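All protein chains but one are shown in place.
The block that comes next holds subunit A.
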């Protein structure tokens, strides 16, 4: 790993992995406890429409994806706020339409489109310095927003009705959360690709949830786990010449299954003790 760090692309990859893990740990925790994993998956795929639009108009892809994804997140927020259980169909439609739009826009864009696969499966090793400069302010926005509004986000996530009665504008907060999720998803697309976004957004928080008793600690542990998975995945992909995005997700998946089987044995032991 140390010798690998001599390369600038490797240093960039490591930095991007860490930045993405931080925002994923925080937003992913909120996504998991609010049960909006499907919405975040829809946002990731809809973001592809934004990438297509950006290629078509010649703007930076990450900017196009961010704007497009945030716009879609507002629609999804409006659709899902009142009726979270019935919104899945519309989310599915937005999911597919965004993706199809992106592909058609790239089709009709003149020129050679080599970058397409890198947005589907990620290309952390090709992250340019300029993308890191997008990620740092995004991370700062996400971290500071959640720190400032921590108690409101916690209350809304746990008991939306009670939080509404207390006079907190939960609707606004929900739109804000989805907007931030959209931004976070756009960042993750760069690293693991939009196909694998959901894994990095949900696996670290899901594991962290089991071992913590406060949302703040869940976020912190999820960030650390995310960093561990990306660094380890990056190292494995470098050593064995594997696709980095897929390797990172496989590392996370292995950790997920280990923690899951730990829980199952723990439950079994409890039952034995009771007997």
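The working rule: contacts are C-beta pairs under 8 Å (C-beta built on N, C-alpha and C of every residue); 3 or more make two chains touch, one makes a residue touch a chain; residues count from 1.
Rule of thumb we're sticking to: contacts and distances are computed from a predicted model.
Visitor: Determine which name in "Acyl carrier protein", "Zinc uptake system ATP-binding protein ZurA", "Fe-S oxidoreductase" or "Ubiquinone biosynthesis protein UbiV" the UniProt entry assigns to the undisplayed chain of the complex.
Guide: "Zinc uptake system ATP-binding protein ZurA"
Visitor: If I consider the whole complex, including the chain that's not displayed, which of A:133, A:158 or A:257 touches that chain?
Guide: Counting the whole complex, the residue in contact with the absent chain is A:158.
Visitor: Among A:130, A:214, A:241 or A:265, which residue is in contact with the omitted chain in the full complex?
Guide: If we include the chain that is not displayed, A:214 is the one touching it.
Visitor: Taking the full complex into account, find the residue in A:16, A:33, A:70 or A:207 that is in contact with the omitted chain.
Guide: Residue touching the chain left out of view: A:33.
Visitor: Quick one: say which of A:149, A:228 or A:242 touches the chain that got left out.
Guide: A:149
Visitor: Over the whole complex, note the residues of subunit A touching the chain we left out.
Guide: Subunit A touches the chain not shown through residues 33, 148-152, 154-155, 157-159, 161-169, 209, 212-215, 217-218.
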